[in-house]
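Just below is one structure, and these are the notes that go with it.
All protein chains but one are shown at their positions in the complex.
Letters A, B and C mark the chains in the order given here, with residues in each chain numbered from 1 onward.
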Amino acid sequence: MKRLTILCAALTTVFTAVANASSDKYDKKVAQDIAKYRTFFANKFPNVKNFGEYKDGVYAIDAKAREQWIEIEDFPPYELSIDEGKELFEKPFANGKTYASCFKNGGINIRHNYPHFDTKTNQVMTLELAINNCRTSNGEKPLGYKKGKIAALSAYMASTSREQKFNVKVPNEAAYKAYLDGKKFFYSKRGQLNLACSDCHMAITGSKLRADIPGPAIGHATGFPVYRSKWGELGTLHRRYGGCNKNVRAKPFKAQSAEYRNLEYFQTLMSQDMDINGPSVRK
Amino acid sequence: MKVKVKAKEKDGVVKAKVLIKHAMETGRRKDKKGVIIPAHHVTEVKAEYKGATIFSAEFGAGVSKDPFVKFQFKGKAGDQVSVSATDNKGQTGKSEATIK
Amino acid sequence: MKISRRDLFVKLGKGAAYVAVLASLPKIAWAKWNAKAFASTDLKAAIEAKYGNMSISDSDKVILDAPEIAENGSVVPITVSSSLPNVSSMSIFVEKNPTPLVTSFAMGKNSINEVSIRIRMGTTSNVVLLVEADGKLHRAQQEVKVTIGGCGG
Partner (left out) sequence: MKLIKVSIIALVLSLSNVAFAGGDVNKVIAKAESTLKQASKSGFEWTTTAKLIDGAKKAAKGGDSKLAMKLAKKALKEGENSLIQAKYSEMHWQDYAPK
């Protein structure tokens, strides 16, 4: 038995080495994680036939809540924010340039390229970080990361990329490290309540936690920014991360900290091949 | 006040959807210092079609933030429908849409 | 009708009478915001302020479409409709809200009697729809459970 295991391991190693002259070695490793992750949810929610449905968050598994959600998505309150975001996006900076000058394809239909691992700076580049980098490189002050203008800009950019699929790469060792860091964050217990992200969004999801059903973790990154009924406004993914951490009484990290960016990287990789569905409405 | 209207006709019936950007303060909420935020909400919404009012609504503070209302009337594609809103501080907003 | 400043102050001094003053201002043909009805703090008073003493009967020709359990009390989607002829108004009340009258729709002759709206509910409560047609009120009601309240928190 032990021999067999060793043989298998050896074969896998050989296979990996031969198949990829190392460049997509990390993609392969992550792909195995994705497969396990999907199997977990497939077993948990056998009624969800296609993992793509998880782009709708908790509404993929809660039929009653889904009806109300669809009704609100019919003319969602974030539409006004998309308009605001478009205006901001098109308004020139003091130097005459616009956001379009900082992004591929003028910033349109590119949401699914974020987050990505920037091999020049060896860090996870999120859309919101890229927006502020664009501002500062054009002599403008950076925006706050949780809500308001940055959420509106992000909402507009997401709205132009709907139904594009996430295709996140893990280009090098540093990227894989960032991925592992995010993964570790996700499965680590935190706060006075001693809960990991995975406790609520994998183990408990589908059943009630107090009065609420926590959403399945798969697809978490697809719908942001979101207009939460609880907030009464649009907010970014990192604002939500902060809220989640506070809910378990763990001191939150700063929006766009390395911790949250790595977590976003991990979560987006777990949402690989899923549609961009942001902005969207959540309770 | 920002008002957005979408209208679509099918079989002679126009479905018009209205979204208004408004805080809809109830007058019962307190700010961070514990001071009550005065009531500030939309009170009236009026829709006009071919020079006549075809629908109107009165809102109290019990209507959700960023109010949404969907109403229907007999009309046809290509025509205009205009919607105006007023709040209890006398601020107004107006928007027009071509029926699709 | 004319109200002198002095009158107004006297009435304001009497507290609640202030809404009555607003409500007694001359009515304009299309919906003039009914301050008294919207300020009433119980269902019966709100209905009276809105409709006076019109008779009310339950009717299966008025339909209140509301969720059994609200996702979030601050945004509860509601659709009201009626197959009755000559509908002139439809009003939605949430019995346990601090002020039960939420909204009132005035229907014209070319209106189709179906309106959707998103409302706030502070807690689990009966939602009451009153449809005014031919001088009578027709009622439908339903309980909506709220787990996350829409009035703060």
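Here is the rule we go by: a contact is a pair of C-beta atoms (placed from the backbone, for glycine too) under 8 Å apart; a residue touches a chain by one contact, two chains touch by 3 or more.
Everything quoted here is computed from the prediction, not taken from an experiment.
Displayed chains that the missing chain touches over the full complex: A (touch as defined at the top). Taking the complete complex into account, A:198 is the one of A:133, A:172 or A:198 that touches the chain left out.
Residues 33, 36-37, 39-40, 183-184, 187-192, 194, 196, 198-199, 202, 246, 249-251, 253, 259 of subunit A touch the missing chain (whole complex, contact as defined above).
The rule is simple: only the chains that are shown with their structure count from here on.
Once the centre of each chain is set as its mean CA position, subunit A and subunit C turn out to be 42 Å apart. Inter-chain centre distance (subunit B to subunit C, centres taken as mean C-alpha positions): 16 Å. The geometric centre of subunit A is 34 Å away from that of subunit B, both derived from CA atoms. Each of the following residues of subunit B touches two or more other chains: 65, 68, 70.
For subunit A, residues touching at least two other chains, in rising order: 72, 232.
Per the touch definition, subunit A reaches subunit B in the complex via residues 72, 74-75, 77, 79-80, 83, 232.
Residues of subunit A touching subunit C in their complex: 64-65, 67-69, 71-72, 211-212, 229-230, 232, 283. Residue ranges on subunit B touching subunit C, taken from their complex, read 13, 26, 28-29, 43-44, 46, 49, 52-65, 67-75, 88.
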